[in-house]
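Excluded from the complex is one protein chain; the other protein chains are retained at their positions.
Labels run A, B and C following the written order; every chain starts at residue 1.
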């Protein structure tokens, strides 16, 4: 995996969440694409391979010069990425993102998984596709994060929710009549994706961003298996090259 | 091994050599004692164990408040120790150092191994033991380092030398008649220690600082084996607890 | 003997990276480890590898194991892919996908000796295929709790049986670390032209928060490098056939270490997920230049102390 050393322009923390902005002049990300990211201690003569694997993170936003990543700090890898004083190494944008067709469309997101919807909204606007954004803000989310989200998605309908399974229902209910839309774009916790997939089956097409553990992120290792329907049979495909965005009806959860 | 997080007061580089000064209010080092040192990325939630082992480094100097380490940057561990932006973790002073008896004595050092002689000279001065310092400055040493050494040991006789085996001879020759001294204290490259051990056999007692690879540094692992004479038999003893300073006649090289 | 020179971008053209493996000239000693380089990525690695080696193929298609399939550990990773592959027929249909101007090696696995032989028969007549690597060691495909090919008896049987149809092509036996010396000797005696050491080591990751087993699978990466080096070194002392080293390579120095330990060629697996093989090759070339050595001299360049 080719990783580029990039210049970090900004690091922000909102509770357990972090925003990372870096200069990016490589190929621009499509919405729903992701990058592999790791740190290298700038004092290290040989790059440290601890933690061993880079971390997959969605392209949150891109303005032609700077890339933004938005992520939750969970373990060592994300903690290091959010930390100061380290060099940032990132891959090119990877995978297959959202496909933009006609509108109007609804964007549905939850938790930190809202990340790819920002760039998607930007592309939809650029293509003149009408879209509404519905985001879950969990009650447990730190205030700073909630404030930042509402600032970052000024036109979005924010749905404050309690727990995860409840969340999906509340967010979908806030949309009301789905027949207004030509498509549903989703990125959220598993129960939300499930719910979106279910409602879309009988109504309108959906595109869901999935997350699987990844190692190579280039199709080599078959580590990021996602069950899909292939010619009527359940089969595993690779989230990193065939996804991470899949049409709802393809996923064989 | 108990390691303390300490405040780094100063980091200096002279070519491939580095000086590290940190606040130390624990037990004061005896000359010839060493510490185990490692870095911890301050951004890491769990301390990184890469590289796995801490590095043994002589106490170079101590003024009651700050400890100084002087070392050559060789591999990853020492490069990280010399680098900026990392937390420093150090052990208490460890091992058995030089024993101070009557004077006058000669201190003989070479290369970066001169390190422990600074603290030794300080202690000798404090105890009123007359001493002369003879240091090899290899021709290959970076100028900044040579300059620093001569500044740091203002009263020392500096002997510029070519290679390692030549060095030992040149330095010893510069001492002249050894019978002026009651003892020889040495810390230098292996050939120098060898030479000191040899000349001291028939003349005056010597104390040599040895260097062996270490893991536990507390006597547990038997990794730091040094061959010594024990009741007439050759046996391995542990540099970390029985040394690192040994009387020349005890070493069974 | 003429050795092909690799033309590697950023590498001194005067450094001779070529090696010979069972009579096959490789422009560089690097080979992708089976299961760690997809067709999709072939373009990226032009000039880096000396041969191509796709993921292990089995007689019939295999769906593979349910996710999660990978987990990270200290200095490495664990995988449990379960040999997902399209099966022999589809593999053969699409063999031209691997036409990148390099010798093509194929890795095969099967449940029975008969199936191993049947696969080798299919490859025997395949001009595109330069050598066959028998995967005798996958820790993720289990048969009643025991690994296929656990001991020298089975190794001997499979290798001897596959030797027959493959009379014209080099046959490599890829072995696990467990019992590696005895198994390598058995493989050589049964007619293997080379042994590939080592496959991943059975390992387990637990999630202490969820109090669940996260993954049972095979350990790879730098964590196993000292173990793989030991296997290569010990086996090189006792067998006459070339050894192909694999396990934890992430740098050019690692490549040099494997060759000093006795490897004639070196496979790169999980290391290619975290660094660029191209960079490793450049580092290896720099090492050779600095030491005034050619790649093919390294196996004899170990000095006693």
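For the reader, a short list of remarks on this structure follows.
Everything below uses one rule, namely that a contact is a pair of C-beta atoms (placed from the backbone, for glycine too) under 8 Å apart; a residue touches a chain by one contact, two chains touch by 3 or more.
None of the values given here were measured: they were computed from a predicted structure.
One of C:49, C:172 or C:233 touches the chain omitted from the figure, and that residue is C:233.
Which of C:223, C:239 or C:268 touches the hidden chain is settled by the complete complex: it is C:223.
When the omitted chain is restored, the residue from C:15, C:57 or C:78 that touches it is C:78.
One chain of the complex is left out; on subunit B, the residues touching it are 1-3, 38, 46-47, 49-54, 212-227, 234-236, 241.
Summarising the interface, subunit C meets the missing chain with residues 73-76, 78, 178-179, 201-206, 208, 210-213, 216, 219, 222-227, 229-230, 233, 248, 253, 256-257, 260-261, 287, 291, 301-305.
In this text, only the chains that are shown with their structure count from here on.
A straight line joining the Cα centres of subunit A and subunit C is 35 Å long.
With each centre defined as the average position of its C-alpha atoms, the distance from subunit A to subunit B rounds to 54 Å.
Separating the centre of subunit B from that of subunit C, both taken as means of CA atoms, is a distance of 46 Å. Multi-chain contact residues of subunit C (touching two or more other chains) are listed as 74-75.
Of all residues in subunit B, those touching 2 or more other chains are 49-50, listed in ascending order.
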